[in-house]
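Rather than the whole complex, this shows some of its chains in their spots.
In this document, chain identifiers A, B, C and D correspond to the written order of the chains, with residue numbering beginning at 1 in each.
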Amino acid sequence: MASSTEAPPRKNRVPRRPGDRIFAGVSTGSGVLILVALAGVAVFLVTEAWPALTAPAEDIPGGQGLVVYIWPLLFGTLISAVLALVIAVPLAVAIALFITYYAPRSIAKALGYIIDLLAAVPSIIFGLWGMNVLAPVTVDPASWLSQHLGWIPFFAGPPSSTGRTMLVAIIVLAVMVLPIITAVVREAFTQTPQLHQEAALAIGATRWEMIRMAALPFGRSSIIGASMLGLGRALGETMAVAMVLSASAGGITFNLISSENPPTIAANIALQFPEATGVGMHTLIASGLVLFAITLVVNMIARAVINRRKDFDGAN
Amino acid sequence: MSTSLTTPERDPDLHTPLGGVSLTAGQLPRGAAPGTLVAAAVAGLLLWLLAGWAVVPCALLAAASYVVIVYTWSRAVEGPRKATDRFVTALVSGAFLLALLPLVSVIVTVVSRGAARFDAEFFTNSMLGVTGEGGGIYHAMMGTLIITGLATLISVPIGMLTAIYLVEYGRGKLAKAITFFVDVMTGIPSIVAGLFAYALFVMMFGPGVRMGLAGAVALSVLMIPTVVRSTEEMLKLVPNELREASYALAVPKWRTILKVVLPTALAGIATGVTLAIARVIGETAPLLVTAGLTDGDNFDPTDGRMTTLSVFSYYEYQSPGLFAEASFDRAWGAALVLMIIVMLLNLVARVISKLFAPKTR
Amino acid sequence: FGLVACGSANEEGAASGPTINGAGASSQEAAQSAWRTGFLESNDGMINYDPVGSSGGREQFTNGGVDFAGSDAYLDDKEVKAAQERCGEGGFVEVPAYVSPVALITNIEGVDSIKLKPETIAKIFNQKITKWNDPEIAASNEGVDLPDTRIVPVNRADGSGTTENFVEYLKEAAPEQWPHEVSDEWPVSGGEAAQGTSGVVQAVKNGNGTIGYADASQAGDLTTVEVGVGDEFVKYSPEAAAAVLDVSERVEGRGENSFAFDLARDTKESGTYPIVLVSYVLACGNYDNADKATMVKDYLNYMISAEGQKAAEEQAGSAPISDDLRSKVQPAVESIGSANSGS
Amino acid sequence: MAKRIEVKDLDIYYDKFLAVQGVSMTIQPRSVTALIGPSGCGKSTFLRTLNRMHELVPNARVEGSVVMDDDDLYGPNVDPVNVRRQIGMVFQRANPFPTMSIYDNVAAGLKLNNKRLKKSDMDDLVERSLKSANLWEEVKDRLHKPGSGLSGGQQQRLCIARAIAVQPEVLLMDEPCSALDPISTQAIEDLMLELKANYTIVIVTHNMQQAARVSDTTGFFNLQGVGKPGELVEIDETTRIFSTPSQKATEDYISGRFG
């Protein structure tokens, strides 16, 4: 780890100079503030979700209880976010590699800027673009897929005639998280020490082998960190999914190309909240709480992965 | 020197060279790769224009055939390692081109539809007293700048300081908890952040509060994790050697962080912050419930409703009335302006990082 | 903390005055925009309206967050109590201000007019009829060349007053074919779902064989369905829509200033168009602040005035309420006042 | 102003790994102390404990005491920053600040601590420091270019200039000349001899001749065995160590024909 805390030598505490004390205090305070804010969000979620958690099953929208209501949402959230990440992460790493190692040096900066522009696109524009431009384009390929590859559950069909499918939502999400991941990973690649690149090349590595030996391991923790950012974004994206996806509750399916899709939690909240009342409203917040918990679990797993190889961190 | 591609038997004592490939061994002729690319592209084009195939399969087929030909050719002539290298090169460049597709498509869409309202009135007027055609987004531009500006003012110091805490000070349970929960925070749906901020302000100001500041708080909840995470990643990349060099000069830790660590990581941090801003500047749902919507100017974030470009754009699109075209034009125009603002921010960040970036030459 | 910046060009020298805030149905947004523009031409002050959704509007109204609200449905019993509590002695005012036909829009290649009976509509949206050349559709569309295209019913993905009104129509006009309960959420799964009226319109436009329901003002150049009423087929029109309200019954027992209507969806009366969205405006009978009270009263008055209704028709494509109805609800609006000024 | 450093029973750990064990020595003021010994025996590790740089490695810790004049460096009220102000250090690997120009690198000790000097005084200080490190001629025309474009030896001399610019009382140098050519090496050795009039200097070197040339006292470190901690085998006047060392190990080591 790059951390270089002054571990207190033996038992006594190091006296800190005022500047250090203030700075340490303020930065610790910021961290704590975030925890407090998050605790606030958690308390808000729990108190607002509580009536739904305790309500009788028939009061929950759909009349079959909270689990039945939230499960499709959860499914939709996970499948869209995970598949979006499956598309976006390799692509982002490839793009970052292209910019740092393959593109001519003179234009690499400009190319980075171009990809950053994708991040400049607000989510509602992605929503509009997704439903008006991307969705219609996918109609023909989707029907081709269902005809020829229909045996794969993802392409079971029947294909949607408007293209507002899970597939399109996934692509839109992937495009949305792409610039964030690319930017962080690219920065890590740029920082890969020249020494290590030279070390690899000097033993006769090709460019790709150099990347595998020096750049990828060095950027590994950044790639995971960036993917976590992207995953969070994909899990929590609201408006774009709400606009693009044709969702109906009860549509638990791996089928990516039909009109019947499970909604995502965030989009569902945005869709239903304006007209939600009473227990319905609390149910939506409860689904938000579930998303919160899911993010928690996913991150725990990712952390565990990162920490496993902490000793081999690149900054040492 | 033999041109054989197989590795000769290893000498047991390590003290003789292995030999191996000669310097000029099996090189693809110059221009082989570009030539193949052109050929594949032409073939694709012919299929499209003459055989009447759809564009997508043609492009895919051209790309795939290029990759396959170059790979097998190179494998035969140059050996598997070089072939893999070429394969990855094609893949990586292809990935970049692929990413350009949605970008170009989005930009073309937004520019072509948004350009209709690039007139003086659009940039100087508000929507007060406007129905049907005309009207402007001055109020929404100001609202966007004020609310996102405030959110940035809240998030960047908190986020950066937290990242600094995590990288430079953080040990033990607290740091673990913060790292962990910051990640969790990235998954909060924007609408939930909005409702949370609203609930918070209701506790302070009573029901029905609408103010820019509440919007900024909601956005901060969304923005902080991005700032923390990207800053943290960048700080981690600063070599410890530099910290040691500074400590050895009797520079206290906080000055070391401010004057050595941060400047070294600044370029990355600036990119991260712009990304964070870009992530929230287009939010609608959390702003509607916190900052509301108004036709006119309001530049006071502590009192009353404030419109932002994204909220404006969204509702112009959602509730266009009979003069739908005029409304849609405004919606796309506002979206275009929003994108331009983020691009400008991006440029500013680049300039900042250029000024402070590690000087390698 | 206020920012010193130059204001919008069109706001220079704008007069100040009281501000009133409203929130609620998104369906009213376009009309609200027309109303505040029209109203502020001859009055000072500022009016805001957040289109957060009907129930959000009702909630914010009953907990005192906003001065007035728009709602696609009238208050339920619980909300009536809450509203009475919020408004105190003066009680609350609830009047229909925005009436709009809901059009059935279709996009079928080669078909530019189509007639459907209520039962057929219910079957289509219930996904019991799945092809456009189904005999039942053909029966009411002689001379139209119906293709063998799959029917793609498009519904709202979000909770919506439009949905509620449409479903209510199906339930009453074709109870046999429409077994689902009435709520603002679409009850049938598996159809194409889209967000907001614009979303539905886009989805219908982008697909082939699509049919959806949307506020008539947004139908644009899509083919709209002529709906069977009794023995005839009626194309939507403002007059035909407003006519429904006149044959509908007022709900009793909600206080004298509450004008809630149970619409006669199953009407067979000639010239009525039964798929209608009626949206109410809510206000208190009494406000602490006299200026605000006057402003709310004047604003509501303007909304229901012939002038206001015309503005909404021109800008939002709504159906003006009849003079008859206006004269019935006007006293309720007039009753708005302030305890302080004792008006 | 030079200071005496008294080390007693010092054990140095990396987490649970005991790297150096039981070092006791006195470092005399106004003199050069050289530390020699095979690679990996803990010279750098020991050197870093003298100005508490050691603490920067997570979980590294020391037991025993290091007393400078009368202050225990590891005493309860001692601020490591003050320790490092008085005890400067040059590292084994050159580490100029990449964000700073050559000039700013030299001035870093002052600038980073916000010490304001007049422009002319600062220029003067930078020039003198660079001259002392024998780098002035090579870089005087590109003072405001980045420091990372220098050759390996130039970078090392830049770091030396940076360390002496803050005028510490004690100067620790970890193989300062390993990347330097004879001319620069001579310049640095001359510098050490000059400085020792007022400073206390400790250097780690693999170059026996260098130790013989510049140091007054020489300490020999060795590993107690493979996988065992390093220890201070003996420390004595340089002339004694190189002529009549009391330990067999020392003799074996320095009688190697290298230097």
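As a convention for this text, a contact is a pair of C-beta atoms (placed from the backbone, for glycine too) under 8 Å apart; a residue touches a chain by one contact, two chains touch by 3 or more.
Bear in mind that the values here come from a model prediction, so they are computed numbers and not experimental data.
The full set of protein chains in the file adds up to the formula A x1, B x1, C x1, D x2.
The working rule: only the chains that are shown with their structure count from here on.
Looking at chain A and chain D, the chains that touch each of them are B. For the pair chain C and chain D, the distance between mean C-alpha positions equals 82 Å.
Mean C-alpha position of chain B lies 45 Å from that of chain D.
Chain B and chain C have CA centres that are 40 Å apart. Counting partners per residue, chain B has 239-240, 243-244, 252-253, 255, 317 as the residues that reach two or more other chains. Residue positions of chain A touching 2 or more other chains: 1, 3-7, 17, 20, 132, 270, 273. Those residues of chain C that touch chain B in the complex are listed here as 1-5, 7-11, 14, 19, 21, 23, 26-27, 29-31, 33-34, 36-37, 40-41, 46, 48-52, 60, 63-66, 196-198, 217-218, 220, 311, 314-317.
The residues of chain C lying in touch with chain A in their complex are 26, 52-56, 58-59, 150, 152, 154, 157-161, 184-186, 189-195, 199, 202-203, 206-210.
Only residues 121, 124-126, 128-132, 136, 138-139, 142, 146, 206-210, 288-289, 292-297, 299-305, 315, 317-324 of chain B touch chain C when the two sit together in their complex.
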